[in-house]
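Omission of a single protein chain aside, the complex is shown with its protein chains in their original locations.
After this line comes subunit A, so read on.
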Amino acid sequence: MAVSTCYAQREGVLEARPDQGRYVELDGVFLVPYEATIPGSSVTFWMEPIPGGKTTVGDLETGETVTVELAPYWIGRTEVTWAEYRLYMDLCTVFEKFDDAGVRQVTDDNRVDAVTAPSKLYEASFTFGSGDEPDLPAVSMTQFAAKQYTKWLSLLSGDRYRLPSEAEWEHACRAGTTTAYSFGNDNDVIDEYAWTDNNADYETQAVAQKRPNPWGLYDMHGNASEWVLDAYSEAPYSDLNDEDGPSGEPPVAWPTKLFPRVLKGGSAFLATEEATSAARRASDDDTWQDYDPNRPKSPWWFANDDAQDVGFRFVRPYHTPSREQLNRYWDADLPRIQRVADIRIDDEGRGERGLVDPELPAAIEHHGR
């Protein structure tokens, strides 16, 4: 099994060609799959290396495509599971206890290293419609919550994680293929690869039960739909902005309004035709928050059955972005989102904010139990 070894400079980077398993060769080093443990827990996740370079994404059948150049990265082998997401959800209670103890308080000076933790669930049926088993994909979170999750995991672990751009997601899904699905053009074998409305009984299923794509990624064509960074517009990739150019940060259609944003990858609620590598759909935050009785509505959760197939997986770029750029990936991109989170936290006591750093697990051990 190719995992990071004692001579790796960074997790998932080897200086010698691995004897076996997938790897991506780059500048004399070898990016390999690695398993990481979330600090302070026994919960693990796997990351798979994805080659950079020029790639064509979009609808290859209609020709609505765009060629982009991406830097190499790792992406989650599976969707983020409840086992993983619960550690982040639990921070609401943890930060309350820190407040009670008067420790690790957020100030203007350290706010840059704070995350908002989602409010606790008062109505589990909106979120756990498929169950709450640890190996089910975490669902029902807003894009903002998913981004804050990647901030938490990054500041906790020292590795830098973020949501994928739409182009990165699709490149990873295609895994070098140019067919409609990563397994070919016909959907007659999709049940071997994906949970869709064809076989999932409208419930998300435990991750990694189906066959992976050629690059070892599971559930790319179904189970939960997955958040990416981009705004949604009718013409795919039409608003891509490659600010940093080739091999820098990925091109992203940066959102300028709350929604719609892009979800990729089919789902247990969607038909097989909506699960192709190019398939994308628009978020509908208003509808998905219908069953949230309070105002302002939660910036972290969608309280509606319709959003029980909304999940995510995350990437780790090979080239570490600047902290300024990372903040852009992690934090609220509209003042309104942050304002709503602040009202919920400061006026309503719903949700919390707290500092994240490698000392957090020890602080939880000391104050947060």
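By our rule, a residue touches a chain if its C-beta (ideal position, glycine included) is under 8 Å from a C-beta of that chain, and two chains touch if they have at least 3 such contacts; residues count from 1.
Definition applied: contacts and distances are computed from a predicted model.
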{"item": "Chain excluded from display, named as in UniProt, from \"Glutamine amidotransferase-like protein GlxB\", \"Glycosyl hydrolase family 109 protein 1\", \"Carbon monoxide dehydrogenase large chain\" or \"Tryptophan synthase alpha chain\"", "value": "\"Glycosyl hydrolase family 109 protein 1\""}
{"item": "Options A:Pro18, A:Pro39 or A:Gly129, residue touching the unrepresented chain", "value": "A:Gly129"}
{"item": "Residue in contact with the excluded chain [from A:Glu11, A:Glu35, A:Asp59 or A:Glu96]", "value": "A:Glu96"}
{"item": "Full-complex contact with the absent chain, from A:Glu15, A:Glu348 or A:Glu365", "value": "A:Glu348"}
{"item": "Touch list for subunit A against the chain that is not drawn", "value": "90, 93, 96, 99-100, 119-125, 128-129, 132, 202, 290-296, 304-306, 343, 347-350"}
